[in-house]
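All protein chains but one are shown at their positions in the complex.
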Amino acid sequence: MTGRVAGKVAFVTGAARGQGRSHAIRLAQEGADIVAVDIEGQIDSVPYAMSTPEDMAQTVKEIEALDRRIVATKADVRDFGAVKAAVDEGVAQLGRLDIVSANAGIFSFGTLADLAEQAWQDMIDVNLTGVWHAVKAAIPHLKAAHGGSIILTSSTAGLMAMENIGHYVAAKHGVVGLMRTLALELAPDMIRVNSVHPTSVNTDMIQNAATYALFAPDLPEAERTKETLGGRFQVMNALPIPWVEPVDISNAVLWLASDEARYVTGVTLPIDAGQLTK
Amino acid sequence: MGKLEGRIAFITGAARGQGRSHAIRLAQEGADIIAVDICGQIDTVPYPMSTPDDLAETVKEVEALDRRIFARQADVRDEAALKAAFDAGVAELGPVDILLANAGIAPMSLHESHQAWQDVIDVNLTGVFNAVETVIPSMIERGRGGAIVLTSSTAGNNGIGGPSRGGLGYTAAKHGVVGLMRSYANNLAPHSIRVNTVHPTGVRTPMVVNEAMGEFLAQDPSLSNAMANALPVDMVEPVDISNAIVWLVSDDARYVTGVQLPVDAGFSNKK
Partner (left out) sequence: MTGRVAGKVAFITGAARGQGRSHAIRLAQEGADIIAVDLCGQVGSVPYPMSTPDDLAETVKEVEALDRRIIATQADVRDVGALRAAVDDGVAQLGRLDIVSANAGISSVGPAADLPEQTWRDMIDINLTGVWHTAKVAIPHLIAGGRGGAIVLTSSAAGLMAYPNVAHYVSAKHGVVGLMRTLALELAPHSIRVNSIHPTQVDTAMIMNEPTWKLFSPDIEHPTIEDFTPVSQAMNALPIPWVEPVDISNALLWLASDEARYVTGVALPVDAGAVIK
């Protein structure tokens, strides 16, 4: 068996669909087995439909079609006990842990002056505390494997501000602080920790009516299509593209996860079509 | 009683614009001033530069505040001339506590010459280096610390300024000033000499408000659109930069070093 992460085991949160599924597939294509978790359910403050058990079943099917093993569990990253149980079970079945992709995240909107308490709390709990939970559950296994690579999914909003999503920006900036500290604390164990910072990614998290309304409040609902919205997204990027594909983030995760990046740690890596520099 | 009573400040580019404002504002706080300026034209600069009359006006305004000022024509590109002016000023007023490396040009033009890159690097980067090198030995030898402020720009953190040779040189030089600041801040910290940068957005001075800059911005609307501030003001005033500098060089900021301080109406955060 060959591949850039052959023989390794990767833990991916938010793996039922979107970027998480893409990461699982890309890592499996390069030889990794997968421990997958996802909430497979809704959070009330989130204005679009979240993942389902059917989504996770599809991820499992695609990994198995690659002849890799996958242990998939329904677990909410806000619940440390559930996350820990899922990782422990996955490692018990697959034998080791080398890679962590703390990818699970949500999106919602509101100005900081008016944002509901629960929307703030859900955001911080999932997008910041949930990231810590995923890592915390994984660290003992990585130490047992004498090294590893942790990739935290932040955002361009982890390095710059955007209006109407201050809670998201705060959580994603917090992820940078978490990444930097973990990189320091885990370096003696040869565990590397980095963050990826995507611009808009072509997933259900942005391709939904609520997000379209945020970007095009001036258009009638019927005219808010993927095509008309493309231009609104594209002005944020330097490159002439509206969004990147999940696999573009997966390719960055793969590189960071592989031994090709064995001496890369503490780094904030934008995959952003030039959004930050524009 | 001013914040800078008894201090002596060396200011480059002091004949007009931000430099004159700094001289006046520091003098209001009790400082004496050693002022230099080129008081002359550089060919690639598409707007009229300062004159000996401008420098004389700065002298008049500082003296009206009952502060002392020593002014001399000197080009920051000429290290020997700069040092001679500095030494003469110190001989007359005493040792320097503060350096404001402010002199700069903006050679963006529709009709630019090949030389624009070199000129802006020479003035805006090498000129800053020359100014710091000029003051350091006496500051260290005196052993009483010091405060240095280098004038960078929003173009010191952002890829703005357009594709012309002059614009690229301006952005490169202003970024380079940040590297100088960080290195000097580390190197000079053991001597309690603090080094920081200020990063203004557009300031209402002759460098920005002139026919050539107007033409340059008009030919590419994306440039002026890209220069919109977050706060509802089109430009800031020279005194706003001076007020930031007064704080940075005063004892109120005695433990602030190695810092990039934008005075930019939210420009950098917004873009």
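Read from first to last, the chains carry the letters A and B; within each, the first residue is number 1.
In this section, contacts are C-beta pairs under 8 Å (C-beta built on N, C-alpha and C of every residue); 3 or more make two chains touch, one makes a residue touch a chain.
Owing to the predicted nature of the structure, the values given are computational and were not obtained by experimental measurement.
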Which of B:M207, B:V236 or B:V249 contacts the chain that the document leaves out: B:V236
Which residue of A:R4, A:R180 or A:K278 touches the chain not shown here: A:R180
From A:A92, A:A113 or A:A222, residue that would touch the chain that is not displayed: A:A113
Among A:A157, A:L214 or A:A257, residue touching the chain not depicted: A:A157
Absent-chain interface as seen on chain B, which is shown: 182, 185-186, 189-190, 192, 194, 201, 229-233, 236, 240, 243-244, 246-247, 252-259, 261-266, 268-270
Those residues of chain A which, in the complete complex, touch the missing chain: 80, 111-113, 115, 117, 120-121, 124, 128-129, 132, 135-136, 139-140, 157-158, 160-167, 169-178, 180-186, 266
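Definition applied: only the chains that are shown with their structure count from here on.
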Rounded Å distance between chain A and chain B, as computed from the means of their C-alpha atoms: 44
